[in-house]
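And then subunit A:
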Amino acid sequence: MKKLLFVLGMFLILCNSAWAEKEIVFATDATWPPMEFVNDQKQVVGYAIDYMTAAGKEAGFKAVFKNTAWDGIFAGLAASKYDAVASSVSITEKRKKAMDFSEPYFTVRQALIVAKDSAAKSLEDLKGQKVGGQIGTTGYFTIKTVDGLEAKSYDEVGLAMEDLNVGRIAAVVCDDPVAANYALDKYKDTLKIAAVMESGEVENYGVAVKKGNKEILDLINKGIAAVKEKGIDKELQEKWIGQ
Partner candidate 1 sequence: MSKDDITKIEVGDGAAIPSPDDKGLVSAWWVALIGTVGMLIALPVLKPDPYLTILKFVPDGIVVTFEVTILAIVFAIIIGLLTGLGRLSSNRFINMIASLYVEVVRGIPLLVQLFYIYFALGRIVRVPDIVAAVIAMAFCYGAYMGEVFRAGISSIDHGQTEASLSLGFDKKQTMAYVVLPQAWRTILPPVGNEFIALLKDTSLVSILAVADILRRGREYAAESFNYFETYTIIALIYLLITLLLSKLISAMEYRLSHYERR
Partner candidate 2 sequence: MNVVEPIIQIQNINKYFGAFHALKNVSLDIAPGDKIVVLGPSGSGKSTLLRTINKLETIDSGTIIVDGHDLTDPEEDINAIRMELGMVFQSFNLFRHLSVLDNLTLAPVKLKKMEKSQANDIALRLLDKVGLRDRAGHYPIQLSGGQQQRVAIARALAMEPKIMLFDEPTSALDPEMIGEVLDVMVTLAKEGMTMVVVTHEMGFAREVADQVVFMDQGAIVEQASPDVFFDNPQHQRSKLFLQQIL
């Protein structure tokens, strides 16, 4: 009986890999609601997850997601631990030197979140105070561009929100969909979005792949193009962000 099960199992595995479409493993730091996060059924879900799954359907690959801590997520990509990073990665010049990016799949701005009773309207209003952001994010880099702020980096944006909530820091800077999720939902009684910052240039999320990995990049780009063409991205925005 055991032997039979084993043979059957092997057969299924062989079939599966032989018949299955190309699999692309996306690393994602699922602490960034609503873009990518873990829901109460312990599944990794969110806008980016649905988006890449849809892109896979269009372009003929199977999107698999691997929940990975943000700190070190690019080191893992460089070490080929996965094929791509779909984790609200903003496309920046600096990052482009270290990795290749897909076409943008979401346009984002940085939001400033403060306590409900705060009068601050911009980062300049918070001189001399502590402002938090997630380590290695554009939000954190934005804080560091303003002189006179004490920038504080967190492993997860949720920890920064908790510290803001109890008053250890004065503000948090993060991507606007995430900001909305926290300030308008989870902490709606204590926090608010003070401003959405226009940083001058448009900030886009792209999927990052290892430098030179053209095969994967082309597949992903094909999928993203199809999703945009069919208007699936609009549906997903409706579903996850409600704008």
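Everything that follows uses one rule, which is that a contact is a pair of C-beta atoms (placed from the backbone, for glycine too) under 8 Å apart; a residue touches a chain by one contact, two chains touch by 3 or more; residues count from 1.
With respect to how the candidates were assembled, all candidates are chains of the complex that A comes from, given by their letters.
Predicted model only: the values in this text are computed from it and were never measured.
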{"item": "In-complex contact of subunit A, chosen from 1 or 2", "value": "1"}
{"item": "Partner candidate 1, residues of subunit A touching it in the complex", "value": "71-72, 74-75, 78, 94-95, 98, 132, 135-136, 140-141, 152-155, 159-160, 162-163, 166-168"}
